[in-house]
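Below you'll find the structure, written out as structure tokens, and then a few comments.
A single protein chain has been omitted from the complex, and every remaining protein chain is retained in its original position.
Letters A, B and C mark the chains in the order given here, with residues in each chain numbered from 1 onward.
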Amino acid sequence: MNGALLEVEDLRIDIGSGESRHNAVENISFSIDRGETFGLVGESGCGKSITALATIGLLRRPLAISGGSIRFKGQDLRSLSAREMRKLRGNRIAMIFQEPMTALNPLSPVGRQIAEMFVLHQGASWHEAERKAVEALASVQVPAPDQRVKNYPHQMSGGMRQRVMIAIALACNPDLLIADEPTTALDVTVQAEILKLMQELCDARGTAVLMISHDLGVIAKMCRRVGVMYAGHMAEERAVADLFRTPAHPYTRGLLGSLPRLGSRGAHGRKRLQEIEGVVPSIAAFPAGCRFEPRCERATAICASTQPGQTDLGNNGFVRCFHHG
Amino acid sequence: MLRFALRRLLQMIPTVIAVSLLIFVIFSIVPGSIASSMIADGRGTNDPKLVERIKQEFGLDQPVHVRFGNYAWSLAQFDLGTSFRTRQPVSSMIGERLWPTLKLAFAAMCVAIVIGLPLGFIAALKPGSLLDSLTMIGAISGLSLPQFWLGLLVMYLFALTLGWLPSFGYGDGGLRNLILPALTLGVAPLALLARTTRAAVLEVMNADFIRTARSKGMNSFRLVKWHVVRNALVLVITTLGLQFGSMMGQAVVVEKLFSWPGLGSLLIDSVGLRDIPVVQGSILVLVLCFLLVNTLVDVLYAVIDPRISHG
Amino acid sequence: MGLRFNLVIGGVLCTLIIGAAVLAPWLANYNPIMDADLMNAELPPDAQFWFGTDAQGRDVFTRILYGAQVSLTVGIGSQLINTTIGLIFGISAGYFGGWWDDLVNGLTNLMLSIPSLIFALAIMAILGPGLVSLLIALGLTNWSWTCRIARSSTLSLKSQGYVQAAKTLGYGDGRIMATQILPNLIGPVLVIATLGMGDAILAEAALSYLGLGIRPPQPSWGNMLTDARELIVIAPWAAIFPGIAIFLTVLGLNLLGDGLRDWLDPQMRTRRA
């Protein structure tokens, strides 16, 4: 795995401090090669967004990394100063957020919000940056970009706004793009367009992508490898093809079972995991053993008391379950 | 933008009419009169003939509906009437007093903005810090002080004990006389502004677009300058405009305490002496100031927030 | 300043004041009006007169205890009136809409545009100084915020279908407003009323200073402060203690109000003006 772009190892994130300290995410390990698209999938609250934020160094109190390492191009991000981290952020590692409605500053024209990237990382003057912003907007296939740069976010549709987000994220040709549910809030048709656009642009630039979604369909379309997270643990990590063919973790199976058909979503928008009984436990009430144990149909005594270790499944895949298969 | 401002100005009209009606009603049933106020200090004797003549001269012997007719008719011609006490046009009396009041209010607002705004900002940027706690305790204390008591305290401290500043009056209209009353009047809006700013900044700092901005790799200074300030201001400005109204009310107390020749002290004197045209005129002008300031705030709001003017 | 800090300190202060008011007859060693011995005027605080005596030779401590009754009556009474008016106008305006809504809206704007201290001053000038006048003056002039919040909450509840659902069950308008809408408003209204109480106590002091407050000899903190203002050089205690009493009470109410607000709804933070 040497030479991987991003290596996350035994990442542990806690919430709170002292008495009220709880673990949110632990034992997360994965790696992404240059140009590769890696998926993280799981229900909301399972820790995938926190993991993503940790990667780009944007965790805010009361959340904090408490163990493990994140190496970007071989450099441990946790050892970087705030200033060094800022140089990477946006420039080499960029991020797209879920809500295009609120992720843009409502009081600033979109052109300026793109231009900020050039001012920040390329030392461009505002004038020059505004010009580059038009190009950037053109590259995300926004029609009449020279007019659109003057628009405020509220004057644009959701899809347009997400294109602006992509333009911002890719402005400095980053090595890694973290996309946190980039299409969840969009209409189905727009969703496909945006995904396609992202894929094209990243392929062209050789940008690796950490794709985060609760939607296995999106993951299947975009990624080569995928990690399934449940309650702060990595339940299973496989090549996408393997995962769909032979899901090893009971949770993964449930997840797949909830998909009506590969590659599309139900007519009701977000699809919930109706097939799996119960709900994700709250952070303060994580079970001592396997975190999926309370909802698992295969659970036995050992599941309740002991955390399962990684079981190698070949082809760089593994699962954490005593009763996988 | 101009049309927007005009529309807001037109919307003031019904309120102004309602206010003038209301104050006419209130002060036509108030006990006491200009005639009785003339012997209020026990000097001279009460001359019933004089009282009659006074009532005649000012039309106080006419029935209420006639008086209201006259009042409304003059108002419609932008005539605030003639003072019972001075026999000068009310408008010119108010004209003399308006500038000192506006100056005082403006200075108090400056105190509030110059100190309160940054304090609220700093507190919000380090929530939970010692500075934050101190600021917020200070702010809530500032909102809990009786104003004339505070005025008296600063008067004793800065004028008497330290001898730095004059304790009263308008002086030659310079800054030295302005400082203490402005400080006294400014404390409450300052405290409120610090709190509002802090809350607004905290709200903005938790917004999604701030996370986006962070992900761009900008430092805190640029983050605040490029993305926090304007958004927080939108939330703060509305408070500021509304605060102006209660400040106009508090100005009455502060002006009286500091012998400040403003509209507030004119109003309170005129209430005591039952110089009703001046009372009505002063209140109307205070209300107009408030409405104008709030219209200005709305326009400013529209300038800052494109969603308003475009929507 | 955490949530707990506000609630605890505010609660403790308010409890102390309420305790002082309720227990005044037992805590006080003197009668606040009749125990005036001019031979004992302007004595500094000592074991007999804990907060000293005023110009009339009355025990300042006793008068502060009884003054708490007046201040709390002013605070609570005026807010009861304000809240009732605000709720009735606000809920009905949001519920019925139409011309009534326009009228209430106009009225609220009117109330907001006249500085409330000046409005209260005008009403006091008509009614003359006194507790009842003060309750009316302060009760009639500060209901616009309650009204606005009641109206907007009613509108949002209406849009959420609560009202329609209740109507299909055959409930009358009055019953729907009382049982479906009112309970949702208790939180925010309580916060406004708590903060309003502090403002009312400050307004009482200001009106006393302008000569239109509570009628002496009944002790109120406002008139104690006003009377003692000129004693500040020779008998500062007579002015300092009532000032502190007002400050601590209003501080307590403000802290409590803040605490309540954060506890009930963190989103409300910026709404106060």
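We take it that a residue touches a chain if its C-beta (ideal position, glycine included) is under 8 Å from a C-beta of that chain, and two chains touch if they have at least 3 such contacts.
Note that contacts and distances are computed from a predicted model.
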Considering the UniProt annotation of the chain absent from this complex, which name among "Heme exporter protein D", "Oxidoreductase", "ABC transporter substrate-binding protein" or "Sarcosine oxidase subunit gamma" applies? "ABC transporter substrate-binding protein"
Visible contact partners (per top-of-document touch definition) of the missing chain: B, C
Residue, one of C:L7, C:A55 or C:L182, that touches the chain absent here: C:A55
Where does chain C touch the missing chain, residue by residue? 33-36, 38-39, 41, 55-57, 125, 128-130, 211-212, 215-217, 227, 229-235
Since one chain has been left out of the picture, which residues of chain B touch it in the full complex? 31-33, 35-51, 53-54, 56-58, 83, 85-88, 93, 96-97, 100, 152, 155-156, 159-160, 163, 166-171, 173, 255-262, 265-266, 268-269, 272-274
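Just so it is clear, only the chains that are shown with their structure count from here on.
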Among all the other chains, which ones are in touch with both chain A and chain C? B
Looking at every pair of chains, which has the largest contact count? B-C
Counting in whole Å, what is the centre-to-centre distance of chain A and chain B, each centre being its mean C-alpha position? 52
When the centre of a chain is set as the mean of its C-alpha atoms, what distance in Å lies between chain B and chain C? 21
Enumerate the residues of chain A that touch no fewer than two other chains. none
Mind pulling the residue numbers of chain B that touch at least two other chains? none
Complex contact set, residues of chain A against chain B: 56, 58, 83, 85-91, 94-95, 97, 99, 102-108, 116-117, 120-121, 152, 154-155, 165, 168-169
If we count contacts the way the header does, which residues on chain B are in touch with chain A in the complex? 207-209, 211-219, 222, 226-227, 230-231, 234, 304-307, 310-311
Considering only the defined contacts, which chain C positions touch chain B in the complex? 1-2, 106, 109-110, 112-118, 121-123, 125-126, 128, 198, 202, 205-206, 209-211, 222, 225, 229, 232, 239, 243, 246-248, 250-251, 254-255, 258, 269-270, 272-273
